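To start, the structure under review is shown below, and the notes come after it.
The complex is shown incomplete by one protein chain, all other protein chains being positioned as in the whole.
All chains are identified by letter, namely A, B and C, in their written order; residue positions are counted from 1 within each chain.
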Amino acid sequence: MPIEPIRYVTKVDLTKPGDAQPQVHNRWHPDVPFTETITPGETVKIECLDWTGNQIGNNDTADDLRNVDLTRIHYLSGPFNIETAEPGDVLIVEIKDVQPLERQPWGYSGIFHKKNGGGFLDKFYPECAKAIFDFEGIHTTSRHIPHVKFTGLIHPGIMGTAPSQEILNEWNKREKFIKDECQHLHETSVANLPDELNAHGGSAEGDLLAKIAKEGSRTIPGRPENGGNCDIKNLSRGSKCYFPVYVPGAKFSIGDLHFSQGDGEISFCGAIEMAGVITIQTKVVKGGMKMLNLKSPLFIPGDVQNHYGPSRYLTFEGFSVDETGEQKFLDATVAYRQSCIRVIEYLRRFGYNDYQIYLLLSTAPIEGHMAGIVDVPNACTTIGVPMDIFDFDISPDKSMEILAAGGDITQDMGNCALVSNYDHPVVYEYNEGLMNGLNLK
Amino acid sequence: MPIEPIRYVTKVDLTKPGDAQPQVHNRWHPDVPFTETITPGETVKIECLDWTGNQIGNNDTADDLRNVDLTRIHYLSGPFNIETAEPGDVLIVEIKDVQPLERQPWGYSGIFHKKNGGGFLDKFYPECAKAIFDFEGIHTTSRHIPHVKFTGLIHPGIMGTAPSQEILNEWNKREKFIKDECQHLHETSVANLPDELNAHGGSAEGDLLAKIAKEGSRTIPGRPENGGNCDIKNLSRGSKCYFPVYVPGAKFSIGDLHFSQGDGEISFCGAIEMAGVITIQTKVVKGGMKMLNLKSPLFIPGDVQNHYGPSRYLTFEGFSVDETGEQKFLDATVAYRQSCIRVIEYLRRFGYNDYQIYLLLSTAPIEGHMAGIVDVPNACTTIGVPMDIFDFDISPDKSMEILAAGGDITQDMGNCALVSNYDHPVVYEYNEGLMNGLNLK
Amino acid sequence: MPIEPIRYVTKVDLTKPGDAQPQVHNRWHPDVPFTETITPGETVKIECLDWTGNQIGNNDTADDLRNVDLTRIHYLSGPFNIETAEPGDVLIVEIKDVQPLERQPWGYSGIFHKKNGGGFLDKFYPECAKAIFDFEGIHTTSRHIPHVKFTGLIHPGIMGTAPSQEILNEWNKREKFIKDECQHLHETSVANLPDELNAHGGSAEGDLLAKIAKEGSRTIPGRPENGGNCDIKNLSRGSKCYFPVYVPGAKFSIGDLHFSQGDGEISFCGAIEMAGVITIQTKVVKGGMKMLNLKSPLFIPGDVQNHYGPSRYLTFEGFSVDETGEQKFLDATVAYRQSCIRVIEYLRRFGYNDYQIYLLLSTAPIEGHMAGIVDVPNACTTIGVPMDIFDFDISPDKSMEILAAGGDITQDMGNCALVSNYDHPVVYEYNEGLMNGLNLK
Partner (left out) sequence: MPIEPIRYVTKVDLTKPGDAQPQVHNRWHPDVPFTETITPGETVKIECLDWTGNQIGNNDTADDLRNVDLTRIHYLSGPFNIETAEPGDVLIVEIKDVQPLERQPWGYSGIFHKKNGGGFLDKFYPECAKAIFDFEGIHTTSRHIPHVKFTGLIHPGIMGTAPSQEILNEWNKREKFIKDECQHLHETSVANLPDELNAHGGSAEGDLLAKIAKEGSRTIPGRPENGGNCDIKNLSRGSKCYFPVYVPGAKFSIGDLHFSQGDGEISFCGAIEMAGVITIQTKVVKGGMKMLNLKSPLFIPGDVQNHYGPSRYLTFEGFSVDETGEQKFLDATVAYRQSCIRVIEYLRRFGYNDYQIYLLLSTAPIEGHMAGIVDVPNACTTIGVPMDIFDFDISPDKSMEILAAGGDITQDMGNCALVSNYDHPVVYEYNEGLMNGLNLK
C-alpha cells in the first residue's frame, strides 16, 4: 500500500524574478486571486522565494544589496483558499516543517543602506554589508563571520490571512497618519504606503491588478489583525498558530522564510533570508474568533527549538539612556538598542568589526527580553548571546584570565561583504564617557 | 572537623520600619557608610527587607498599598566594603541562593494607584489592587488568584555598586532633563529626583546624612552604569554577575528581593515582593573594566531556572498600534503593552478579572520577547504564558472544544485584594473595533 | 556565484531488495569494498534503505513482519573511504541532518514473533504486531496508535567504522562463547553468528564475497569497539561522534535510520524504521585514539532534541523483582522490564491494548534511566513518558478526578496491525499479587 508524497501547492522558480511568477504576490489585499485550495486536515508543502524574489546573489560584495529594490518585496506564496473558512472563524496552521530548498543550500543576511531601508542601528552603521550563510543540514556557517556555527531556528517571517476591505482601509489610514506625523523627523522611511510600482497581485490582471496595486498594503510591517511580517523567531517548526479569518476562504499567505534570526531582526534584512519549503496542516474552527476573543494571532511554539541551557547565555543589559547619555522615558526600543551596543563593544574585542557583529546579532538565536518596563524613567532590556555558537570561549572569565596573563584575545576575523571599493570605517566610536563615570555630551 | 555555618553580614528586623535600621539604606550615594567588609572568595548571607521596609501587610485589602510612602523605598542592604576593590576593577558577584525568610513565608504583589506610583497599564487600571502569595518551598500560590501555582524564579530586583560622585551628578542631571522635558505630558511621575524626605543613609548622620539626602539618587530606576533596579527575572540563583567598580571598596548594595516576576514587572510593584536572604560569593578582577570594555553589568544566568518546554508557552503577539488604533513608530513599549492586553482579553474568559490578570502578568514567569524591531512602523513583541502554572487547561484547543460543545469555560475566580469599599469596575472595555476589522477611533 | 547542492554519495532504490543494491552491505568485515570516497571537511548526503531492505509494507496486517527474513539485515550504506584515515586515528562524524525520503513519507515499528527475533517483552507478548507511522514534517502519527503525536528525534540506529581482522575474530569468538554458554536457556536466539545465507558484501563477488559471508559479523548487536547498532536515540541531528579507526580509510558505514525511538528500543524492531537520507561531515584526527584513550565511540548530542520540560514526564519506577515476584540481583535489565510493565498497566486503562503500548514504548521518546544500581539486591530504573505526546490528559490527577466523579477514562483506541486472522489475547494478565501486598508465586 504505497502512499503518496506530500502534495506541493506551490513551486517556485529560482531563476526568475518574483513578479514573473503568478503563484506569489507582494501586497496584502482581499482581492488577490486564490492560487490553490487546501482542505483542512490535509498536509501540504509550499515553496517560497526569498523575500526579494531572487535579487541577492551568493558572492562577496554587498553591491546587489545596495541596489535592492524595496518596491519588489516580499514575495509571498498564496493566497490559499482554505475550504470552509469564513469570516469569524479561526484558522489553525500547524507548521510541520520548514527547510531550505535542496537546490539552493545557502542564504544571506544584509544590512541595508540607511538611504534604502536602513536598520535598527543605522545611525551608527549607515552603510551596506552582507553575509552569506551556507546550510549544512541543521547547521549554518558564514565565511563572512568566522568562528561561529549554529543550528537554524527556521521559521517563516510572514504568515497571515488576508484583510477585509475594511481592515485594509484602516491599515492604510493609520499608516498614512504616522507618515504624515513624523516622517520629517527621520532620514529613513517611517512607513511604506501603498505603492503601485512593482505591485504584484499574483495572477491578477487589468483592473483587478490596478486596484490591488493602488490599495494593497505593503508587506513590510506586521500588523495586529493578521500577524503578517511579525518576524518572530520562535514561530518555528512544530508551532501551532491561530489566525483570525476576515474573508471567505481565509486567503492565507506565507513567505519570507528565515533559516535563523535573533530577537528583533536587528538589521531589517537581518534574518538569514532564504528560499525554502514549508509544510503545513490547517484546521478551521467555526466561530472561533469570538470563542478565543481573538484580535491578533496566537501561537504555541513547537518542542524542538535550539536548546542551550540558561547558563549558556552571556547576557547584556540595556537601559533607556541613549548612546549620547540622553535620558528617554520608559523607551524599550532605546533600551534594546543599548543592549545591542553593549554586545558590539564586548565582541569587537575578539577581532570582529561592528558590521560583522551587527549581522551576527541579526542572525544568531540571541534572546531579547523585556526585563523591567516600569522603573521610571528607565526601561531595561536584555540580550542573551548563546556562548555555544562560538568555537572559542567568549566568557568574561576566559577573557580576563588571558588578558591578566598578558595574552591576546584578538583573532583575525576577516570581514563581511561590503560594497565594492568601500571607503568608510567599520567600527563606530561610542562615547567613552560612561566608562569613566562621565557623560561627555 | 566541624565547619561553621555561613556568616551573615546583614540581619534585618521585620517589626521595625526600614529607616530605623542602620544596616540598610534607600539612596544611591558614594558616601553612604560601609556596613560590613567582605573578603573576596568568602561566601556570605545577607538578609534584606522587602522593598518598602515592612509597609505592607498580609491581609485582604489594598488599603496599605493605597497609602504606601514612595519616599521610603527601596531599603537596600549594605553597602559592603569588598576588600581590594578599586575603581576600574570588575566585581564578580555569584548569587549562590535567594530564599524567603523562614519567619515570613509570604510576599505580595501590588498595583499602585495611578496617582501614587502607577504601573504599566495604569491608563486602564488606575486603582489599587494586591495579591498575597504564600510560599511553600519552591512553590507559591495566592488566595487572590486561584487555580495558579508556580515555582519561584527568585532573584534580587536590585544589585549594584555605588556610583562615583561624577556618575551621581550625571544621573541627577539627566533625570532632571527628562523631568523637565516631559513631566507635563504624564499624570504619573516620569522620574524621581533626589528627595530629602525620608532619605535613609544607613548609619550616616548629621552633615553626611544631609549630603546624601540632598544628592542621593533614587533607587527606582535601574541605570546603565551600575545596574541597580534592573528587575531582571533571570538574574536568579546561580547567576554570575560582573559589575563595574567606581569607588574604593565597591560599596555593593543589594535588595528588593522577588520570589517571582514576569518579564517587564508589569505593575511596578509587580514582582512578588518579599523579605529574604541572599547568599553571595564575590571576586575582584583588577583592571577588569577595560578588559571587558564594561559599561553596564553583564551576567550569566544559573542553570536552574523554571524549565517549561518551549511548547508549553501560549504566546501572544503585540504590535505598536495602540489600543485606540493609533499607529506608533517602532515603539516596543507600546507593542509590549498590547501584548499584555491580548493576554488579559484571553484569560478573562476563564473568570479572572482584569486586575487579577494584571497581577498575574506581573508575578508569574511570563516570557516577554522582542520579536521584530525593524519592520516600520510596527515593533512586534511577544508574551509567552506558561500553561503549566494553571491547574486547568488554558489552551485554545480546549477552550474551543468546550465552547463548540455548548459548554462553559468560566470558573469562580474570587477576587484580588482591593481597597475597602471600592467602587470601580474591574474590567476594562477595550475598543472592540479591531475584532470586526474596523477601528472605531 | 551559484553553489552546488550537497553531493550524494549514496542513492538507494526503494523498489528492489537490499541485496540487489551494491552500494549497501549487511555484514561487518574489513574487506567489504569501498563504495565512495569522502574528503574530510566535505559535507555529503547518504541515502539509506530501511533496515530490512524494503521487506515491510504500508498496510494493516503484520503478515510481512511475521515472515521477515532476519538473515537479510541490516542494509548499511557504505563503507566509505575517508581520506587520510589510518588505524589509530579518530574519525569525527558530525550528523548534520537526518530526514525521511520525500518519496516515502512513512515508517513502521514492529513486534517480531518470539520465534523470529522476539523483543524485550516477548515472554508476555510472543505474537507479531505492527504500527505504520505517517511523517508530516517533524511530526508523526499512527493510525494504529490513535491520540498520539510526537516530534521525531530522528537518528541512525547504526554507525560504525569497520573492524580490523583481529577485532572481527574477537567478535566472532566471544559471541560464539555466549551462544554456546546460554542458548539452551532461551527460546529466542541469544546471538547471531556469521551466516553465509543472504550475506551481502556490497560490490564484493566470488572469493571475496565468500570470505565476507563466512566471517562477517552480523550487524544486530552494537559492539564496544565500533559502536555499530547502538540504537541510541540521542545520537540525533547535530551530534558530533568520535570513532576509533581500525583499517585504512576507516570504512565507515551507516544505516538503520529511525524516525524516533524510546530508550531501549523495547520491541527490537521497535524504533520507527524508515528509509531516509543522512547528511554528515567528517574530520580525521591523526593518532586521536591514544589522545582520547578511546576504546568505544564517544559523542556529544546536538542542541535540538525534543524538549519537554522535566515536569512533563510521568515517571514509572521498576525494580529487579520480576513479574512472578522473584528477586534478582542488581539486574537492571529486569528492572527496566518492570518499568515497562508499569507503563503498560497504567496506559491500558485508557483503552490501548498491550501490543499498542509495547509499540508506543518502543517508538515514542520515552526516557529510560538508571536510577540506583547499588542498593542490593535491587536495581532501580525509571521510564519517563512525555505526557505531551497524547492529545488527552494522562496525568494521575486527571484520571482520579474523572474516576472519583464516576466518569470513564476509556476511549476506543482501535488496534495495531496484527497477523491476518489472529487469534490470541492482546492483554497479558500480570500477577495481581503485588497490588494486594501478596506475591502469589
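As a working rule, a residue touches a chain if its C-beta (ideal position, glycine included) is under 8 Å from a C-beta of that chain, and two chains touch if they have at least 3 such contacts.
Predicted, not measured: the structure shown is a model, and the values here were computed from it.
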Missing chain: touched chains present in the view: A, B, C
Among B:Lys130, B:His200 or B:Arg237, the residue in touch with the chain that has been omitted: B:Arg237
Of B:Glu136, B:Asp408 or B:Glu429, the residue in touch with the unshown chain: B:Glu136
Residue in contact with the excluded chain [from C:Lys16, C:Lys214 or C:His369]: C:His369
Touch with the omitted chain, as defined above, among B:Gln21, B:Thr151 or B:Thr315: B:Thr151
Touching residues on chain C - with respect to the absent chain: 87, 90, 119-120, 163-164, 166-167, 170, 174-175, 177-178, 182, 186, 188-192, 220-225, 227, 229-234, 238, 242, 244, 246, 263-268, 270, 285-289, 291-305, 309-311, 313-319, 321, 325-333, 336, 338, 342, 345-346, 348-349, 367-382, 384, 395-396, 399-400, 403-404, 434-439
Missing-partner contacts on chain B, residue numbers: 1-3, 5-6, 43, 57-60, 95-97, 102-106, 134, 136-139, 151, 237-238, 279, 281, 302-308, 388
Absent-chain interface as seen on chain A, which is shown: 307-312, 388, 393
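In this text, only the chains that are shown with their structure count from here on.
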Where chain B and chain C are represented by their mean Cα positions, the distance between them in whole Å: 49
Distance from chain C to chain A - Cα centre to Cα centre, in angstrom: 39
Chain A-chain B separation of Cα centroids, rounded to whole Å: 30
Multi-partner residues of chain B (at least 2 other chains): 309-311
